[in-house]
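Of the protein chains in this complex, one is absent; all others appear in place.
As written, the chains take the letters A, B and C, and residue 1 is the first residue of each chain.
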Amino acid sequence: MNGKVRVGINGYGVIGKRVADAVSLQDDMEISGVTAVNADYRVRIAAERGYPIFSVRPDRRQMMTEAHIPTAGSLEDLIKQSDIIVDCAPKGIGAENKPLYEKHRVKAIFQGAEKHELTGLSFVAQVNYDQAVNKDFVRVVSCNTTALCRVNNALNKRGWIKRSRAVLLRRGTDPWESHRDGMINTVIPETKVPSHQGPDACTVIPGLDITTMAGAGPYNLSHIHYSMVETNRPVSLAELRQALWEEPRISFVRSSDGLVALNSVIELMRDLGRPRNDMWEVAVWEDALAADERELYLVFQVHNEAITIPENIDAIRAMCGIETDSAASIAKTDKSLGVLK
Amino acid sequence: MNGKVRVGINGYGVIGKRVADAVSLQDDMEISGVTAVNADYRVRIAAERGYPIFSVRPDRRQMMTEAHIPTAGSLEDLIKQSDIIVDCAPKGIGAENKPLYEKHRVKAIFQGAEKHELTGLSFVAQVNYDQAVNKDFVRVVSCNTTALCRVNNALNKRGWIKRSRAVLLRRGTDPWESHRDGMINTVIPETKVPSHQGPDACTVIPGLDITTMAGAGPYNLSHIHYSMVETNRPVSLAELRQALWEEPRISFVRSSDGLVALNSVIELMRDLGRPRNDMWEVAVWEDALAADERELYLVFQVHNEAITIPENIDAIRAMCGIETDSAASIAKTDKSLGVLK
Amino acid sequence: MNGKVRVGINGYGVIGKRVADAVSLQDDMEISGVTAVNADYRVRIAAERGYPIFSVRPDRRQMMTEAHIPTAGSLEDLIKQSDIIVDCAPKGIGAENKPLYEKHRVKAIFQGAEKHELTGLSFVAQVNYDQAVNKDFVRVVSCNTTALCRVNNALNKRGWIKRSRAVLLRRGTDPWESHRDGMINTVIPETKVPSHQGPDACTVIPGLDITTMAGAGPYNLSHIHYSMVETNRPVSLAELRQALWEEPRISFVRSSDGLVALNSVIELMRDLGRPRNDMWEVAVWEDALAADERELYLVFQVHNEAITIPENIDAIRAMCGIETDSAASIAKTDKSLGVLK
Partner (left out) sequence: MNGKVRVGINGYGVIGKRVADAVSLQDDMEISGVTAVNADYRVRIAAERGYPIFSVRPDRRQMMTEAHIPTAGSLEDLIKQSDIIVDCAPKGIGAENKPLYEKHRVKAIFQGAEKHELTGLSFVAQVNYDQAVNKDFVRVVSCNTTALCRVNNALNKRGWIKRSRAVLLRRGTDPWESHRDGMINTVIPETKVPSHQGPDACTVIPGLDITTMAGAGPYNLSHIHYSMVETNRPVSLAELRQALWEEPRISFVRSSDGLVALNSVIELMRDLGRPRNDMWEVAVWEDALAADERELYLVFQVHNEAITIPENIDAIRAMCGIETDSAASIAKTDKSLGVLK
């Protein structure tokens, strides 16, 4: 061992593969392995990147070997070779896995589809990094909740928020599975009103008065949020801009620069050379910001595939006690990835 | 003349063709003609339906004759044979046409893209029918504003509204022009924040405290609105449901009936045998209604192509003084079309 | 009994509901009932139209009664009250049901997802009506195969076809289920090459030398076919046009009339007042027809939801021996529906 934290990724999908690549960029952690349940193109890339591959289902190891995917063992083998597991398996599987992690006394991070109660700590780095320091189990909240927390934190820490409202239009499905799991020419309103993201944000920012409504549409590039924040006192546009400017992992985009829609912002990510055109920042439309005597108005884009990746890296650092200062960890993570302000 | 009001339609597009068909269903009005600017399939259908066709551009009459579209004269000819013109031409052309209507002393209705100031009276039948009685010029407001007015009126006339907020996700373009005027896999936020629909609703319901934000997505079936209405006192779900139930031209749809998204509600219109699968009602998701101590929450679908059609019929009736009682006109219009409660 | 053929519909979905409505328009047949497996909005419309509703799953009858959907019995009850069943259940269920139909000695029509072998007779009215006369079991072929047969029949009966090739781009899913079963921003190629539609067309037109390739895209309005037909001798554009013109259930559309894409042709159906904007005809782009020394080229739109409906009506008439002349049945069906040439 070279002193680096050994990170195992259980569940190599949209989130898992990105966490793996982000861990690889850090100088204080390394990939001990990733798990796979089949032998498709995604797993082949993991193999090409040199990530040791562990088979969740022992009965499939032979199939994987025949498909020229070398396997290094089982999930338990991976756990034994790891200091921390980032569980990126589909909804509910994290909860099933937790007893296994406890048994092997390995730390574990769960993702947003798991319940807050699973860990008792729901994490967004710039809000509550401190609470995660040396913890064994932490839940990195969902893409939508992460975005809501970053934006509301900028206003809440200044004591401005009287009541926060948001309408979230989610992407229909993720690009990799858009051939089988999408929708055509429609919008699906969420009938659970208010939607769960509001209360979920309160697991990170206790006491925040926030209500959300949600739906999903026929696109896969990102979510988009419309936010109306009632304030305790008139807050000027300049103050709002400054607050957002000072907040980590929030960036401005401007229609006047040609960044007029979800696709143009993602094209910017492509032009920036971002891996997988990922945008880790919340992109707030600067020229759509508004403020009046009572309220602030914001529209922002949330690249759901990517936004929680820096959070996972910070959570590893906090939980493993490598770094106790949140700002230092955030800065280190952001530098490694290329997060912009 | 048979005592029926003679209605001319200037601009036979999405709105114009529907107004023409709706007028044809009334026993107290008749189509004096429609105008056309080319000889495409839409105009051919007008000819097949027996609507006299008037050529806006005299230089194109010969082309139309050659295309076997008989023309009955010019726009001025149509005006002379009409008691009222429903101007459904593209944005701005109504304003240009008004002097012509004044010159010929013909009444005229304009549509939502024209400015309120053009007529001084912005119309939604169930809100301000009375004001339109015997007026010469009236503006039927846009699809979005019509929906906002119907829903807010139900609450406002009960004195419940403290402050109303809505996020409007507009369809990308209309079905007939979706091959050339659409978008792919993106959402376009409106950068004018708050958006114009809030103030526009106030031209119909003066003093309403309403703020809206908007955007458009890659679908063409309908708009969808998310509405959060702060109330002056706790209003129960039962009260909300009752208020909406009693309001004309608002219908409930339920996810539990399989009506879970824009496409399934439009499929219902198809199954109901509606012409062009039109939905004249605002469709409110009954099982997504919510109420708490402070606020009411609603999600509704606005079939932009159709929602203002009954309003145009009522406006004709009011302006021509055929019927001075709003409830009577609304009931008559709704029966002729098949509007459901 | 009034001498009309009593038609039961088993499976009230995309096809079943249209067959039911089309049967209702005929003077020589009537609906004995339709089956349902749940109580959603589609079934409610069946009830409103007065179709007796039979419950496929007896355990759900109480649930349906509670949902205010009156049920008239079981599938077996419906069979007993019918002269013929049109089985429009999902793929494979028709084959399961056949023994039941045989047991009760009721005639039955199956749809395109069932295998040719199930009945030994695959039906397209204008090709092989005669063979269906007085038959007990017939399969109406799929939307794509129906279109291929109509178009190829026009050329084949003139002895022109040396070899026919087509590429079929299918719609992603049907409108009513586009919220859950679609795709976003992608095309799925069919990897079974050649695709099954070519051989399927040969079950209707034996000996036709035809090869097809297929795929599906992110739209739900219709399929689109690109067809290249090698001819035995040079066939002129005028001959091709004439052959298509004389063939039933094929109509021309022209880009020069503004009918430039799938959406504009469907808008024409809306303007024509078609129920559910259905197009029963194959729409061939007249201004995209081409012919050279060796080959004919055609592009056509296939409204998959509707194209097989007239075939089902004709099949009923043939099988029940009401009419033995194919041209007479086709003309009667087409008149009742409003099929255009």
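By our rule, a residue touches a chain if its C-beta (ideal position, glycine included) is under 8 Å from a C-beta of that chain, and two chains touch if they have at least 3 such contacts.
Because the structure is predicted, anything quoted here is derived from the model rather than measured.
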Across the complex, visible chains touched by the hidden chain are A, B, C
Candidate in contact with the missing chain, chosen from C:16, C:33, C:218 or C:258: C:218
For the full complex, which residue in B:80, B:103, B:162 or B:180 touches the chain that was left out? B:180
Missing-chain contact among C:133, C:228, C:272 or C:331 belongs to C:228
Who touches the missing chain here, C:28, C:136, C:190 or C:325? C:190
Note that subunit A touches the chain not displayed via residues 17, 38-42, 44-45, 175-176, 178-179, 184-185, 257-264, 266-268, 270-273, 275-277
Just the residue numbers, please: which parts of subunit C touch the chain that's not shown? 165, 167, 169, 183-194, 211, 213, 215, 217-221, 224, 226, 228, 255, 260-264, 285, 287-290, 295, 297, 299
Mind listing the subunit B residues that contact the chain we can't see here? 172-173, 175, 178-180, 182-186, 188, 218-220
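By our rule, only the chains that are shown with their structure count from here on.
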In terms of mean CA position, the chain most removed from subunit B is A
Numbering shared by both copies at the subunit C-subunit B contact, with half separating same from different: same
Going by C-alpha centres, which chain would you call the most central? B
Please work out the Cα centroid separation of subunit A and subunit B, and write it as a whole number of Å. 42
Centre-of-Cα separation between subunit C and subunit B, whole angstrom: 36
For subunit A, residues that touch 2 or more chains besides their own: 183-186, 188, 218-220
